[in-house]
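Removed: one protein chain of the complex. Kept in place: all other protein chains.
Moving on, here comes subunit A:
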Amino acid sequence: MSVLRPMDKLPDLNKATVLLVSTEDALLQQLADSMLKEDCASELRVHLTKSLPLPSSVARPRIDLIVFVITLHSSFQNVEESLHHVDSNFFLGKVCFLVTGAGRDSHCSVHRNTVAKLAHTYRSPLLFCDLEVESFRATVAQRLVRMLQICAGHVPGVSGLNLLSLMRSPSPPPEEL
């Protein structure tokens, strides 16, 4: 079982790579475009995939941040299975869950609490955003680029783990009835 490890490759000078994971390609493409529009001192690379494990490739740079984009109106079984292929060291601040589609309540087949529980289990931050609205997408892209820079070590004095402890929510999500 091939597993994605955070430290198995050497970092490239001034490069930061993020891996976006989601079944919906169009959404990822839009998010990637928004992220690349941001002004950033580091050289950004965005990798898009539907699920893990990734096909083996020597040319792939070290992944600094993994963002799992979950749409509430499709099943997230894909995300759960992909999580098995991520090394546990990634969960020290280098993984983030991004949820979209919460606005259209009638279309939601996954409850928000389910995703909140997932994020809590993996001790990773959970962001909510409606990716279809351009302004919201630009805002979350800004946050993700900042997180990416920190996780790649480009911000002196702050590491991914520091950021994680700052972003941790105070209590676990309420139990499902």
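In this section, a contact is a pair of C-beta atoms (placed from the backbone, for glycine too) under 8 Å apart; a residue touches a chain by one contact, two chains touch by 3 or more; residues count from 1.
Criterion: contacts and distances are computed from a predicted model.
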#### Entry: Name of the absent chain as recorded in UniProt (options "BOS complex subunit TMEM147", "Centromere protein N", "glutathione transferase" or "Calcineurin B homologous protein 1")
"Centromere protein N"
### Message
I need the residue numbers on subunit A that touch the omitted chain, in ascending order.
### Response
19, 22-26, 29, 32-33, 36, 43-51, 54-55, 74
